[in-house]
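Only a part of the assembly is drawn; its chains keep their places, and the rest are absent.
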Amino acid sequence: MIEETIISKAIIESYLKDLLNSVESDVIIGGAGPSGLCAGYYLAKKGYKTLLFERGLKPGGGMSGGGMMFNRIVVQDEARSMLDEFDIRCHEYKPGYYIANSLEATACLTDKALKAGLKIFNLVSVEDVIVRENSVNGAVINWSSVKMAKLHIDPLAFKSKIVIDATGHPCEITHIVETKSGGKLLTSSGKIEGEKSMWAEVAERLTLENTKEVYPNLYVCGMAANAVFGGPRMGPIFGGMLLSGKKLAEIVMKKI
Amino acid sequence: MIEETIISKAIIESYLKDLLNSVESDVIIGGAGPSGLCAGYYLAKKGYKTLLFERGLKPGGGMSGGGMMFNRIVVQDEARSMLDEFDIRCHEYKPGYYIANSLEATACLTDKALKAGLKIFNLVSVEDVIVRENSVNGAVINWSSVKMAKLHIDPLAFKSKIVIDATGHPCEITHIVETKSGGKLLTSSGKIEGEKSMWAEVAERLTLENTKEVYPNLYVCGMAANAVFGGPRMGPIFGGMLLSGKKLAEIVMKKI
Amino acid sequence: MIEETIISKAIIESYLKDLLNSVESDVIIGGAGPSGLCAGYYLAKKGYKTLLFERGLKPGGGMSGGGMMFNRIVVQDEARSMLDEFDIRCHEYKPGYYIANSLEATACLTDKALKAGLKIFNLVSVEDVIVRENSVNGAVINWSSVKMAKLHIDPLAFKSKIVIDATGHPCEITHIVETKSGGKLLTSSGKIEGEKSMWAEVAERLTLENTKEVYPNLYVCGMAANAVFGGPRMGPIFGGMLLSGKKLAEIVMKKI
Amino acid sequence: MIEETIISKAIIESYLKDLLNSVESDVIIGGAGPSGLCAGYYLAKKGYKTLLFERGLKPGGGMSGGGMMFNRIVVQDEARSMLDEFDIRCHEYKPGYYIANSLEATACLTDKALKAGLKIFNLVSVEDVIVRENSVNGAVINWSSVKMAKLHIDPLAFKSKIVIDATGHPCEITHIVETKSGGKLLTSSGKIEGEKSMWAEVAERLTLENTKEVYPNLYVCGMAANAVFGGPRMGPIFGGMLLSGKKLAEIVMKKI
């Protein structure tokens, strides 16, 4: 015997208990692309209470489309071991270049992060941050559908010690803070520097260097890191993004 | 040293070799929702050459959104063992009702199906079928972005012994065949009967009964099954969909 | 000292307790126009557990715009006492014609209904009904923003003894039932008859006659009543709508 | 006997007499959110001829959607007595935090303001102001549907001693004056400073401080006040908005 009302209650109760529990946390990540999922995985694995808000219906960002809709990704030597960590199969194309299925990569990152304890709230956007004396103190969130439907509805505020901007190239959270702080970011100009043209070799290196704090208690990783600090565009290669997520998790753990 | 051209070549070569290899197959599935992924998983595991074309960027269909954007799914007793088969964690809400995270469910189904050998081509739509003497003989496919961009570009034809319509409620492939065959479907009216209002208990049962051939060599499963044969709408419960995918795999294996 | 997290928790907890409590009820009304609010007011006042789902952000339907954006409504003699019941001020324009402010009318209907105990969930649409053996058994609901944002996300099911279609001219719920039941409505043709051209005098009378059951346990009132049973379009006068809501409350109370 | 023509005449005549009477007034308010309704209520109650132009179909601004579509609002201790003044029911969630239904709050504010004598013209936008020697002297208005329909139709001018910008975060009227005055606002930069990130505690305090004159005879209140003078974003709490509207009424009364 299957009763619709029990199902409805199960879903409402389970989700909302989680939501209520999440109003205060250690770390809030915006964006479920590869670097955000990676950071979330390592943080959750170590027991930090970590939330990830993803604007879209599904995690993975643009990775699922591979390059030009050909659903493959390539990873270089340095990041190969991370594929293993996430159970993503690959094979060597040329020495030092490993190719994997982009859908498998997305699925494995998501699954492993969830099982490590990361709380992912999809369909939710970060539309502002909470501040205290020029320091970030949490995120102000809303259902993504509210904006998509052109409704005007107030958000809710979720507190955390750290906020991570993993929204990729648009670096949405840093954009808001740039505007609202009047250009007081920890970049050389105080503003978002903007991504440079593609140079894969250099980009992979700089992505790691740029994975850092961009405003008190606000950090960037992955493509957002180069967009904010002016590194070159990354090639269609995902090693830097995975490594950046991992590195950020380590930085943040030292901070909290 | 990272060279962009090697990455580009790796992606192009790997994808296109796969695409070329797929022009002829055993089974083509349209739609990567839970029932399509399930069917694909069981077929691939048994060694059948199986392709899945998914219109969207990412697999999972509407499952990721849970019920009303609360990202949870519920599964009844009969389907509980399938959650284990796919490594989807769950806990019991009331006796016989198991609740799981909808993002984890999506990720696990995708990952397991890929590792079983299913070829998933995302961003690709089925826009017609190949026929021979009133029997389906493959699928006619195109990039989804072609239609989304309102371009008019010819499709390509991929042959298979069986085609499965797992496109859910819109039952897109059956719709095409209904129109092009002049209403010669294997339903009582020869046409799509249309889903009835929600009745979870009955829907779960009928979904399995309606998982069958709807036109020579064309099969339906999951929500598409009830939409085509006039069963009631399913509640926000996913057992029937998983079981339907599994059942269809068994039916098809006997046929080929 | 004001703390954002307490506010967030208060809002989430309070709303969700209400939502969870509402999964089972006596009556579900779709549409917060004048007749729906009226029906809800009288039912709640008598202690029936009554929910109202309103697709839009705000209650009132089209009433707020008056006639041609001139924010006034007119009410005839028969309904004058209902204006008093709701504290809506009016003055006599010609003998038997009372004119009131359309914004005041909307505000008063909403306020009185809420204080009588009606639960209004705005921004929520009814997208199907629950059925049991050809009888309506509740509503299948979703956030309106899901459809407005063109997302595909599953709904949740809310049970009730009675469902009232107060969605006005589009009679959305009856439309769904017409389609899904294969044209088995309790109208002479089994289908929606469609509203006739305007004839205020006759329309006011027929609106009350057409306020009745249209499918087992599904009722219509207000403009939806004439749209379903083929009465004429109402003039820019609101008496019939208020009276229809009141009458329906009485009918339903006898039924439950 | 109900005659359509009498109804049409009643509506046209009643509305237009009001419109004609309103060409000259004491105060024009733009925006029917909580602070604008509040200001209008207190001004009208004291006998000032006060108009409110609301761009949308219905009053209430974004308040009806509560936080994240959960239709509740929270009010702090300082503003609790205002809920009573408007007959808005509430209960205490934690000491000093009162929770109310957002639809009831909207309805009560609207009803009380209308009954106090405020003239609300909904569906009308303020698209410019009248000036005399660098001082605001009224509003230039148009039907909102003109712009929504992308028509180009001239507005009409309505004179008043004072204009209040209560359009919330977009502070639309102040925006126009900023542009047309060449940046001569009474802010430190002469321009709109822009809202800062959320800090509820500070925002509530600054909203009241920023409730003041922003250009000769042009005042701001509610969310517009912080947007214009650079205060932080308010949390999902409505006390500050109500108090700001009340305070502005007091300031304006002294001025006229």
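A, B, C and D label the chains in the order they appear, each numbered from 1.
As a working rule, a residue touches a chain if its C-beta (ideal position, glycine included) is under 8 Å from a C-beta of that chain, and two chains touch if they have at least 3 such contacts.
Given the structure is predicted, the values throughout are model-derived calculations rather than measurements.
This homomeric assembly is drawn with 4 chains in place; in total, the structure file defines 8 copies of the chain.
What we mean here is this: only the chains that are shown with their structure count from here on.
Under the contact definition stated at the top, the chains bordering both chain B and chain C are A.
Two copies of one chain, chain A and chain D, form a contact in which under half of the residue numbers belong to both partners. Distance between chain centres (mean CA atoms), chain B to chain D: 52 Å. Distance from the chain A centre to the chain D centre is 39 Å, each centre being the mean of its Cα atoms.
Centroids of chain A and chain C (each the mean of its C-alpha atoms) stand 43 Å apart.
Residue positions 65-69, 198, 200, 235-236 of chain D each touch two or more of the other chains. Taken as a contact graph, the chains fit none of the simple arrangements: neither line, ring, star nor complete graph.
In summary, the structure contains touching chain pairs A-B, A-C, A-D, B-C, C-D.
On the chain B side of its complex with chain C, the touching residues are 61-63, 65-69, 194-200, 232-233, 235-236. By the touch criterion stated above, chain C contacts chain A in their complex at residues 4-5, 7-9, 11-13, 16, 19-20, 23-24, 57, 123, 130, 138, 143-146, 148-151, 153, 156-159.
Residue ranges of chain A in contact with chain D, taken from their complex: 128-132, 136, 140-143, 146, 151-157, 176-177, 179-181.
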